[in-house]
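The other protein chains are all here in position, but one chain of the complex has been omitted.
Up next is chain A:
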Amino acid sequence: MVHCERASKPLLQCLQKASTKGLPALQVSSTRTFQTSARVQEEAQSEAQKLPFNKSPDPALVSSPRLERRLIRQGISPVGSRRRRAALQGSANIPFAQLPYQCFQEARKVLLQDREEKLADITRLREKISRLEARPTEEAGGEQVKKSRLGGMQKHLEHLKVLADINDPQVKKKFEDGQGDMSKPIYRYLADQKWREYRRKILVQRITQMKVIPDVLPHCDPIVDTKLYFNRSAVQPGDFVLANASTTAPKLDIQLFEGGEKLVTIAVVDPDVPNLETDGFDFRTHYLAVNVPISATSTKVDLAQLSVESQVVLPWEAPVTQKGSPYHRLSLFILEQKDSQPLDFAAVKAKESVRDNQLLRTLQGRYHLKAIGAHLFRSQWDETTLEVMEKIGFPLADVELRRKKIDPLPYKRRNPSTFR
């Protein structure tokens, strides 16, 4: 293998410097190409790389096994494959935005100009909004008119923010690499689109086909992406979960696609508890927590780690299914509290102490909640259920349910008198 790092590295640095200094209009920032921001980290890097290559090898360019080993011993792993690194040594290493293709550069000009227009639109709209806010309500045409106009303008402003960045190839690349910053509207928009393309469809299909939607709640339009993990393994919506896996409370990953913070109530309801007296099924609440804060950037919620004093109303109860009973649907709902106002925890705790037959519809009406997310898993009798039942002290662990045998209708003669 030819080791040309030593020779090519300083040359490359020179080239990079010259190209960035020579074209001040084409500055490259790490997050957005179209943004014009300061280049601080670039200068900081050049200070550190004064040493010769064999003393401080670059993890993005190193290709000899000896230097790689040295890097690994230092705790830095080389970037990409050795083949890629070796190829990068010989390449001109031009930043993406400055690639010398005429059509591409013309296209960038068009896109940049459009972005400028969009930014101007945004500032104009912001001024308009502030002017409307400053006007007295009577002059603006009443409370309702002013509110609806402001709401419409805010919506349009959010749309413009997305439009300003949606044509940026660097944004697309970052999003595809999963490095999107969820505090920015464009990445939230892209993530929302991706979620709606497949995962949301699956979720809605499962909760409607398994009749969770009319059984537990009358209606739910999911707007947050919910992932559910039992012992660090993800559960697809509607999966069967082993009884011993679900003894501990699950972890949730609730991705909000809007800015700001929301306070939500999380409830896990089982609508399939067999009731032998009425020959029907009852509800049972397995978990209830209120005042859980979620936002686009802080998505992880561990149901076992929520505060007992201020959030958890009913702690996690392991779902078990009696032998012979049909599978239980354990539906998890994320309900938005009205205006993101916290509920009075003590009052809720005092009122909602019963697990059996507590309808989620009642809670929804009582506390003005709105379902914004859902998830579903199922449990059935399996080989670990008995063990779990004994551990949690389930009362009817030794009972096996059987279908009621229906007596057949009395035998009818094939040729009764009415036939003749």
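In the analysis below, a residue touches a chain if its C-beta (ideal position, glycine included) is under 8 Å from a C-beta of that chain, and two chains touch if they have at least 3 such contacts; residues count from 1.
Going forward, contacts and distances are computed from a predicted model.
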| item | value |
| --- | --- |
| UniProt protein name of the chain not shown, from "Dynactin subunit 4", "Mitochondrial ribosomal protein L28-domain-containing protein", "SART-1 protein" or "Splicing factor subunit" | "Mitochondrial ribosomal protein L28-domain-containing protein" |
| Selected from A:P169, A:G259 or A:P274 as touching the chain missing from the view | A:P169 |
| Of A:R85, A:R108, A:K146 or A:K251, the one touching the omitted chain in the full complex | A:R108 |
| Touch residues of chain A, complete complex, unshown partner | 96, 99, 101, 103-104, 106-108, 110-111, 114, 167, 169, 172-173 |
